[in-house]
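Just one protein chain is left out here, and the rest sit where they should.
Chain nomenclature is as follows: A, B and C, assigned in order of appearance, with residue numbering initiated at 1 for each chain independently.
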Amino acid sequence: MKFLAEDKLQSLLKELANAAQVVIPARAEDAEGMVSFRAWEPGVEPELDVLLTRQSAKEFIFKQCEEYLTYHYTMEGETGVPEEEEEGSPGEDEDGLEEIAHETLRVEARVEAPPQVLFGLRPCDASGLVQIDNVFSGYGGFYFDPMYNARREATTILAVACAEPRSTCFCTSLGGSPSGTEGVDALFTPVEGGFTVEALTDKGEELVKSSAFVDAEGSQEEAAAKVKEEIEGKVDEAFGLEGVRENLQANFEDTEGWDELASRCISCGTCTYVCPNCYCFNITDHKVETSGERVRTWDNCFNPSYTLETSGHNPRASKRNRFRNRFSHKFWYYPEKYDSLLCSGCGRCITHCPVRIDLREVVREMGSPRVAASGEEA
Amino acid sequence: MRIGVFVCHCGTNIAGTVDSKGIAARAAELKDVVHTQDITYTCSEPGQDAIQEAIQMKGLTRVVVAACSPHMHEVTFRRCVEGAGLNPYLFEMANIREHCSWIHEDYDEATEKAYEIIKMAVAKVRELEPLYANEVEVNKDVLVIGGGVAGIQTALDLADAGLQVTIVEKETTIGGTMAQLDKTFPTLDCSACILTPRMVDCSQHENIEIMAYSEVERVQGYVGNFTVDIRRKASYVDWEKCIGCEICQQKCPAKAPDSFNEDLVETKAIYLPFPQAVPKKAAIQYDYCRWFQEGKCKVCERVCPADAIDYEQEDEYLQREFGAVVMATGLDVFPWEEYYHEYGSGRIPDVISGLQYERMLNASGPTGGHVYRPSTMGKKKEEPEEPKTVVFIQCVGSRDESVGRPYCSSVCCMYTAKQAILTKDHVGMDTDIYVFYIDIRATGKGYEEFIKRAQTEFGVKYVRGRVSKLYESDGKVVVRGADTLLGDQVEVEADLVVLASGITPPEGSGKLAQTINISYDEYGFFTESHPKLRPLETNTAGVFLAGACQSPKDIPTTVAQASGTSSKVLGLLSRDKLKTSPEIAVVDQTRCVSCWKCIEVCPFGAPEKQEQRDGSFKSHVIESVCQGCGICVANCPVNCIALKGFQTDAIIDQIEEALLA
Amino acid sequence: MSERQAEIRELAKAALSEGRVDYFIGWGTGYDNSQIVPVFVRDAGEVDELVWNPLAQHNLSVYLKRKMPESPDAKIGVCVKGCDSRTLVSLLQEELVDPEQIYVVGVPCDGVINRRAVEKEFSGEVVDILFDGGRVTATSRDGESKEFSREDLLFDHCRSCRYPNPLYQDDSAGDPVPEPEGEAGPIWESLEEFEALSTDQKSARLEEVFSTCIRCFACIHVCPVCYCWDQCVCRSRKPELVSQKVEAKENLMFQMIHMFHVAGRCPSCGACDRACPVEIPLYLLHRKMNQELHDMLGFEAGVDVEAKPALQTFDVEDPFGEH
Partner (left out) sequence: MTEKTETKQSGDTASKDGDRGIKVIGILCNWCSYAGADSAGTARLKQPVDLRIVRTPCTGRIDPIFALKAFEKGADGVLVSGCHPGDCHYAEGNYYARRRLELLDRLIPHLGIEPERFRYTWVSASESKRWQEVVTEFVGKVKQLGPRERRAL
């Protein structure tokens, strides 16, 4: 185990910045003073007192909006008086692209993944990335996304163990921990005068070679262990996972129950966009004249076009169904496919929801047997 | 999608400043453009053949023609592509003439701009979709606004052809300005002898209804189906009963201005404008009637043999349906008193307007055709004296920037010559007559000869130059002007000065145009759709023009135009159903959120609430009512109303295209 | 305040027990004492869930937009503050809400406080906020306690509020609060700082502000007068007024579309500002819009049920545009 003295932090960041873009949690200068991840510049102090940034760090690997590919048509239409040997007319065919003579299409896809270091994210955010990996990194022979993975590869994750959990934190209820190491390359634990540092991967090992670190003393290691234990205890028990998946399945048709829980929901997408685990996306083309680009943007299950079918039919037309999907996905569909939960208990969806919909409450309600609900109202 | 682009040279009109051939070649690089071609005269027969041939040989599914303004030839080319089996609305014009070659000089700049205009048109044509005109029933009745010679001619032509015509005339009689005239140039035949029989024909024609002393208040609807609100002004005489005996006028004690006689004399508060009036009905001028002003009198009521007087009468509002409207609102004499202070602003009694003089010359006029000096008229004892020296001044309120009338009124030269000749005839060959003129405009048949007669046969002295000042000096009017030919000052002591006051649209023409939704120019003359292609139509389908309301005209031209207009109206109404433009608003009900803003803002009441199968209501636009303005579209928050031909995407794509690179 | 809370509960209880409403929407305590959230009371026995205090910032008329709640024929009881009532009036002007279907309890309001501002006074999490007259006591999870004056914590649009008493209501919870004097029409101080900027600075600031937008659409979903729902043109691909790309320009374009759509109906209730998870000062747009409408036409949105939204009508004599 290594130790990083508080006053060495800046020099470490500086050193890292030579080889990679370094991203840290920082407080904005403006009136709002929001704490969010952004590129480190000399002198900028990481804001580690505030437990959670407004958004998770997923944006730096799974971009909210990225150019997937660009394409360009070149036309060679004919000019001048038409000659006789021109082949027969295809007539009024709207989507007759292929039959247009002399048109060529050039497609370019660029994978851009400069090395980057994410410093100061919490274990919950780090583990969130692991859930997203499942989706984009060929889990069980499923889809492998080159761009995502290139960026993932080029990224080193330096997590900082939580100091003071919030009342909305519930990682422990999901098997996580304020000092969890899932998806973390090196874990920093705040102790007297600095951090103890555990390298957890090769990337981590590479990092701690830096002269900024010294070997941690025994007392420091003990202190770290103590800190971890304390915080662990400070995280409230939100619910038991026992039977949640089955009960969600059982309560799927409990429309009244869902309606009641969803009644104050305004059906926006805030929860999904601040979530470190949500990964749904949309792909759209933007074309002007002969050139265009295909972009991938975050999508969310409250978005009207999320399940909209070409016919105009939308199987999830109602607020209730969209609401139900979010929780079912996190605690039922996803686990079924990837054998892990799609939630790491950061509680952002609770604190940033405009009407404070409480995921914990929803899981408690719909994750447990509801004989009553279906019984009454008949 | 297979787009063809055809670039016109328009001779040198376009090719003079734009490299038509070059941009045609470049256009072949635009997406979906499979064929481009430059053509010397695209609108010519070979030009149109070339387009049709290319459509067939290249299987084009969209066509762009880069040439003149769509207002010029959109219709032509739509017909052309339709002829080749393409839907006429899969066509777009790129205006590289009026909006490019004609307004720029730099060859490269103009060429580059023209190319961009074509790119925009291509971007738009991509968004277009086939449209199909729908049909509406046509109401075959015609409204003619104005009962002057233009209105009369139009009405008679249409009525003879079997259409029901309604003439709405604001005065109590039809006849208009022509009824005030004495003789007409160049034949010197009597105006009344020509006009009054036609007036009578109107009143007796089974297909013509005359609504005199009435005005059009509101016009709604669209070609083939206009709904018109008409206000019949209160005359305080029951015209059902009035027999036009004129007794009331004789006995009425209250004097009132006589507009028919151009206020040379006075008439009575209850009056008939002139003996041959049609309809020959009396009316009370409210502001001058003793009963209305002082609450006593009622003489007319007592003397009326037909018991027709009705002091309680009020304006009457009627609503009528028509298929077409003809504007024949005629003219006014330019109000020279307000503008020509150097001519005494009307304070010199012996300075009068041409039309006033016309009344004086008229045998049925206030002086029974005798020419007098107004200053000597209406005196108890003395006889009014005839003028020995008469001066005519032309272009008063015409061709005069300083009074905001740069245009030529086109009739003054001729009527001045006529009046000069008639003066000699009425007063005597020894009368001294001067005509101050700028140029003589005598372009009609027999006109120039007529002027010559005035000069040679009748010895009228023509002085080329403007009159700078008129003033009174011991009983004479001193006319000071310049003779630009001799190049010196001229001064004439005249007994009578007649101003050839020009033609201006009647007061309120602008407002009327607004009521009917037709465009008008800065003076108030109504604007024709196109000076050469559609000179009798307005930009509003179903509304036509006849006579001086469009521009100053003499009687022969007016009558000719009126008949031309009649044939246009007949052409329109010869069909039982009318094709309406399919470029209208259509609601995508799957996206409609039922906020009803469209209903709120539509000026025509086209959108309606339509019940859906699930019992909900969505907006629906009634095809035959929609005029395609797109106000609803701009107000629809979800943009679920598509204005065909001008869809949001089509507009945005053009903008984006124009701003590329 | 507590007296108003009691009134609310009374009126709600009566309405529910007499079956005048199927459910009653008010404010209640969230997951801790520092959180007030909208609550839907369906049973007269549960009216004690209803709470009134200066944290009750939610504009509940948002739940009267069609599809929100889903059951179209439900009879709904709802609490509105002065500003909330103006958005309700806007909905009524457009006949998008049936007065017969709603029971409106007006709550005279002395202004609501900005919880975020409180939170920023602490490094830890605020879990409890207590009110005692003008004093506000906030306590964080680690037990740290701070005192504030209510006045200092008010949203600035509350400070400049001209309609503290609801303009539309069936019953009132408590006596009206004194109306502010002075000439009618909103006050715009909050804009001055921005207005003082140069053209370049403005566009730089807008770029900065709108590059943080995450397109979660909370602003429009929480907006009571924005009701296109799934058909919102900002998400439509045909026509495509705004691209799906998340970047300052497109984000601002999206806000401009929203702004023009609510122009004449938006009274700057501030719901969008409060809902934005990344704290974008949307008032920079909608307050300016309202200011200009006021200068143009002396128009104020949502004050008169009989009036029409400014842009869906016109006056031939409108005193501008002669150029």
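In this section, contacts are C-beta pairs under 8 Å (C-beta built on N, C-alpha and C of every residue); 3 or more make two chains touch, one makes a residue touch a chain.
This structure is a prediction, so every number in the text was calculated from the model and none was measured.
Among the residues B:Gly4, B:Gly330, B:Gly481 or B:Gly630, only B:Gly630 touches the chain that is left out of the figure.
Only one residue from B:Glu82, B:Glu112 or B:Asp588 touches the chain missing from this view: B:Glu112.
The omitted chain makes contact with just one of the residues C:Ala44, C:Leu130 or C:Met253: C:Met253. The chain not shown here touches chain C at positions 195, 199-207, 210, 241, 248-250, 252-253, 256-257, 260, 263, 288-289, 292-293, 295-297, 310-311, 314-316, 318, 320-323. Mapped onto chain B, contacts with the missing chain fall at residues 22-23, 25-26, 28-29, 69-72, 95, 97-100, 102-106, 108-110, 112-113, 115-117, 120, 513-514, 517, 519-522, 527, 539-540, 583, 601, 603-604, 627-631, 633-635, 643, 646, 648, 651-652, 654-656, 658-659, 661.
Quick note on the criterion: only the chains that are shown with their structure count from here on.
Across the two interfaces under comparison, A-B and A-C, the one joined by more C-beta contacts turns out to be A-C. Averaging C-alpha coordinates per chain places the centre of chain A 70 Å away from that of chain B. Chain A and chain C have CA centres that are 30 Å apart. Shown for chain C are the residues in touch with two or more other chains, namely 229, 231-232.
The multi-chain contact residues of chain B, meaning those touching 2 or more other chains, do not exist; every residue touches at most one other chain.
Looking at the complex, you find that chain B touches chain A at residues 1-2, 24-25, 27-37, 50, 53-54, 56-59, 61, 86-87, 119, 123, 130, 590, 653, 656-657, 660.
Those residues of chain B whose C-beta lies close enough to touch chain C in the complex are 591-597, 600-601, 635, 637-640, 647-649, 652. Across the interface of their complex, chain B is touched by residues 73-82, 84, 86, 88-94, 96-97, 100-103, 288-290, 312 of chain A.
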